[in-house]
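Every protein chain except one is present and positioned as in the full complex.
Note that the chains are named A and B in the order they appear, and that numbering of residues resets to 1 at the start of each chain.
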Amino acid sequence: MSPKHDIEFALNGIRQRVTVPATMNTLEMLRDVLGLTGTKYGCGEGECGACTIQVDGVSMNSCLMFAVDCDGRELTTIEGLANDTRADALRASFVEHGAVQCGFCTPGMVMQADHLLHKHPEPDAETIKAGIEGNICRCTGYKKIVDAIACVGCTNK
Amino acid sequence: MNVVAKKPRTIPESSLIGTRIPKMDAPEKASGRTRYIHDINLSGQLYGKILRSARVHARIVAIDTSAAKALPGVHVVLTAADVPDQRPIGVARDHFPLKGDRVRSQRDEIAAVAAESEEIAAAALKLIKVVYEDLPVIADPEDAIKPGAPLLHPAPAGAQPAGATVAHRGKADNIAMRFDYAHGDVVQGEAESDVVIEDTFKLHYVTHCCMGVSGMIAEFDASGSLLMYSNTQVPFLHKREFAEYLNMDPARVRIIQPPIGGGFGSKLDIYPFEVICLFLARAARRPVKLVFSREEEFLASPTRQPVLLTLRSGCKKDGTLTFRQVHTLHDNGAYTSWGATTPFVMMQTFSSLYRVPHCDYHTVAVYTNNPYAGSFRGYGNLQATFAIEQQMDEMAAAIGMDPLAFRLKNAQHTGEVTGQGMEFKSCGFTDCLNTAAQRSDFSRKFADNAAERNQPGHLKRGIGMASMLHVGGGAKIYPSDGCGTILKMDDFANVTLITGASEIGQGSETVLSQLVCEELGLPISALTVVNNDTAITPWDVGVHASRTTFIAGNSAIGAAKKAKTKILAVAAQKFGCTAEELDLRGGCVIKAADGEVVTELSKLIRNLHFSDKAELVMTTFYYEPPSVHQGKDYKGDVSAAYAWATQVVEVEVDTDTGIVRMLKVTGAHDVGRVLNRLGIEGQVEGGIVMGQGYALTENLMIENGVMKNPNFRDYKLITAPEIPEMDVSFIESMDGEGPQGAKGIGEAPAICIAAATANAIANATGVRLYDLPFTPERVYRALHGQTPKLYWKPWVPAA
Partner (left out) sequence: MTELERYVAPTTLAAAIDCLKDGEVTILAGGTDLTPQTRAGRMRIKRTLMNIRRIPELKGIALDGGAIRIGALTTITEIMDSALIAKHLPVLVETCRHFASDQIRNAGTLGGNLCNASPAGDTAIPLLVLGASVELASKPEDKIYRRSIPLSEFFVGPGQTRRSLCELLTAVTVPLPAPGHVARFHKFGTRVGLDISTVSIGIGGTLKDGALAAARVAFGAVAATPLRAAQTEAALEGQRLDAAAIARIAAVARDEVHPIDDVRATAWYRKELIHNMTKRMLENVAQA
C-alpha cells in the first residue's frame, strides 16, 4: 500500500486537511475523499478535460495531478465557481446559448472557459477554440460552447 | 359570479413553437450539481470489476480464483462456474455474461470481483489465474465465410435444452444474420441502363465515446426486489430482460435512470457487465457499483458496424436511375448485438432515398473474433449513404450531368410510395437539395474547383454534397412503438409531466414541456418533468430511432389536450358559455375571440378541487403511431414520418500531407417543424461534428482482434479548433402526424457528412476514396497512386 500523507490546502476558499495515499490523484481525492462530484472522470490521462480544475489560478487536469501536490495550494472546482458570483455570467451564457447537452463535459468546460476569460478577457473565436482544445465534448459540436464563451467575452468589453 | 372586470385584461396570442428555449436541466449541469451514475454512492456498497480475456480466441482450460478470494476486502469472486443459472444474452442470445469454456474476443468477461474499494477489486483481478489454450483467430469476415472456416460458435458437447439458443446449441456456420430484400427486377433494370457503375466501399470501426463511461449500481432489498441505477436507453424493455436473466418476476425489477453522460445508441442493448453487476450484488447481498475505466469503455462498448459493401447501380443518359444491387458483408464480431440488424435501415436508403425502380439487397453478418457492433446514431445509414452518394456523383459525371440536377431528377416527393412500401406523407427533399446548394453556391464552386485542380500549389479546394432519408416518426420494430404520459396539475396550475421517454442529453424534457405549455397556455417554468423511474413512469419503448420528440411529443400533447378539454368544460359551465368560446393562454382562461381574461387558471383549478366535485386535473395518454410492421419481405410503412436532409461539405486538401480540413458544412434539414430552435441547432451541429469525426479522424484500429488505440490520444475525436463553419437551414414540411408538425431528427445530421466529404475530396483532387476514414496517410497514399482499387466480389452463401 502506498504511504499516506497529511496535506493542507484551500479548496474553494475553505481550508482542508486530508490524508491521502501518495499515488492518489487529485480527481480521486476530490470525488472519493471529499465527496465533490462536480469534477468528472472522462479518461484519466489528461486527454479530455472533464476533470479540469484551477490550481493557484490556472487550469489543470486534476486526473494528472498528484493529490499530495495540492499541499499548500489553492484549488477551485466547479462547486467553488458555482458559489462565485463572478462566474454567474459564464454559467448563464452556457445555459442560454445551448452549450450544454448531456452535460458531462460541462463542469470541466466551464472551468477551462473561466480560466481562458481570465487570461483573455475578450477572446476571439480562434482563441476560444484553441483554449478549449483539451476539452472534449461529444454532444454539441462545440459551436454553441464557443458562442457562449464569446458572449461573456463581449460583455467584458 | 360576475367576472367582468372594470378594465378587461387581454392576453395577446403567442407561441413557444420555434423559439429558443434553454434546456431545463442546463443550470444544474453547468454548476456541477447534476449527479450522474458515477456520482451516486449507496451506503455499504461494494465495487465491482471484471477480468477480461488476455486472448482473442482461446479455450479456457482452468481458472483459479483462490488467491483473489483470499485477498482481504474481497467479498465475492465469480466465474461462470459460480453462476450455473446464467442465461444467454444479446440480440441473438449467443453469449453468456461470464464466459465459461471459451473466449472469442479481447473484451470477453471471465471473472468478476466485488470488493471494498476499486483498488482492492483491481488487485484481486491480478490474482486470478487463467490457463488458456489458443484457438485460431478469425479476424477477417471474408475468411469467416469461407467453406471449412473454423467455427466461432461450434456446438458444445452434451444434450441441449429444448428451444436452445445459439449459446447453448452453437452454430453450424459463422453466419450470424442475413437479410435479402428486393423490389422490381434488377436484371431488367440493368438492361435498360446506359451507364452501370460498380464499386466496393469499406467502412471502419468507430465507437460512441460517451463522455460518461458505462456504469451500473445494483441493489436487492430485503424481500429480494431489485433496484438498478442504470443508463439504459430502453428501461421498460430491459426491465423485463433483466428479470428473465435473474429468473425473477419483472414486477420486482425497478430501474432508476440517473442523468446520462451521452447515449448515441450505445445503451440500447444489455451488455455482460450489467448482468454481472447483478450477479455480484446478489451474491454479496450488498449494493454493488460497477463503473468502467476509459480503456474498458473502448474495449467493451459496442462499435459502429464495420461493413464491406459492393454496390452496382445504373442510370439512363437522361439521368433516370434504373437499378441498384447491393451486397454487404457485416463484420458481426464475436457476438450479435444490434449492429447486425443495421440492414433494416440500410436497405431503406438503397431502396427509397431516390426513386429506384429495381433494387436488390443482400447482407450477410458474420461472426469473427473482433469487437462486436451495436447500434450507433444513424444505424447503418452512414454506411449506406457513403456508398450511394458517391455513386450518385460518379453516375452524374458519367452522363455529364450536374450532381445537383442528377439528384433533383431522382429525388422523392411528397405522396410517393416506394418499392419498399414507405409512404412519404411529408417530404421536403427537393427543398433540402435546392436550399443547401444555393446557400453554399454549390454548382459554381463545384465547377471552379474542378477547373483549378491542376493549378500549382499544395492546397486544393473541394465541395461535395450528400443527402439522406431516415425514419422521423418512430420505427415499428417492437410490438408497440408507443409512449405513455401521465399529466397532473397542482392547485397553482403547475404541471408535472410524467413520461416514459428518457432524457439522454438531447433535450427531450424541454421539448416535451414546450409542447405541453403550448397546449395549456403556460410558461415553461410551470413544468416539472419526471422521466427516470420505471416504478413511476408509464411505458415507453425507449430512446432510439430518432423517435422521442415525435412519439413522446404526441403522447404529451394527447395528455395535455385531455386536460385542456376537462378544464375548458368546467370553465364553460362556470361562466355560462361553450368550451369552444374559451381557450388557455398566459396561465389564464381567456375568451378565444379576443384574448380577454376570464379567470386565472390556478383559481379555476382550486375551485374544482375544493368544490363539491373535489376533482383534480390528472390525465393519461398513450400514443401509438399509425405505422405498420414490416412484412417478412421487409416491406411496409414502418415509420409515421420520414426526415430528409442535404449536406454540402467544403474541404481543403493538403497534397503534401494528405490532411483534409473541413472548412464548411451547409445543411438543409426537413425537420417537419422547428419546435425548440436552440435544441435542434444543437442536435444538428453535434451530429455534423460526429460525422466529421467519422469521416476524418476517428478510427478504432483492430489488428488480429486486438484493439490498438483504446484511448483518446490515438482514437481522435474532433476538438474545437477543427470544427467547420456550419450553416444550417430548416425546411418545415409540417408533417400531418408530427407533434405541431415536427419530425425526429436525432440521427439525421451525422449521416451525410462522410459521403459528402468523399465527394468534396474527389472534387478537389480528382481522386475518389472508397474506404474510411480519410486520415492523412490514407488520403496521401491515394493521391500518390499507392491505393489499389478496392474490390470485394460479392459471394453469398446459399440461404
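The working rule: contacts are C-beta pairs under 8 Å (C-beta built on N, C-alpha and C of every residue); 3 or more make two chains touch, one makes a residue touch a chain.
Keep in mind that what you see is a predicted model, and the values were worked out from it rather than measured.
All shown chains touched by the missing chain in the whole complex, by label: A, B.
The omitted chain makes contact with just one of the residues B:88, B:250 or B:721: B:721. Considering the whole complex, the residue from B:193, B:370 or B:697 that touches the absent chain is B:697. Looking at A:61, A:101 or A:140, the residue that reaches the missing chain in the full complex is A:61. Check A:32, A:96, A:133 or A:147 against the missing chain and you find that the one touching it is A:133. Within the entire complex, the positions of subunit A that touch the omitted partner chain are 2-3, 5, 22-23, 25, 44-47, 49, 52, 55, 58-61, 63-66, 68-69, 71-72, 112, 115-116, 130-135.
Of the residues in subunit B, those that touch the hidden partner chain are 458, 656-657, 659, 696-697, 701, 708-709, 713-714, 716, 719, 721-722, 775-777, 780-781, 784.
The rule is simple: only the chains that are shown with their structure count from here on.
Chain geometry summary: the mean Cα position of subunit A and that of subunit B are 30 Å apart. Residues of subunit B touching subunit A in their complex: 20, 22-23, 25-36, 38-39, 208-213, 259-264, 293-294, 504-507, 678-679, 681-682, 685-690, 711-713, 717-721, 723, 726.
The touching residues of subunit A, when paired with subunit B in their complex, are 31, 37-45, 47-48, 50, 77-79, 81-82, 91, 94-98, 100-107, 110, 126, 128-130, 132-146.
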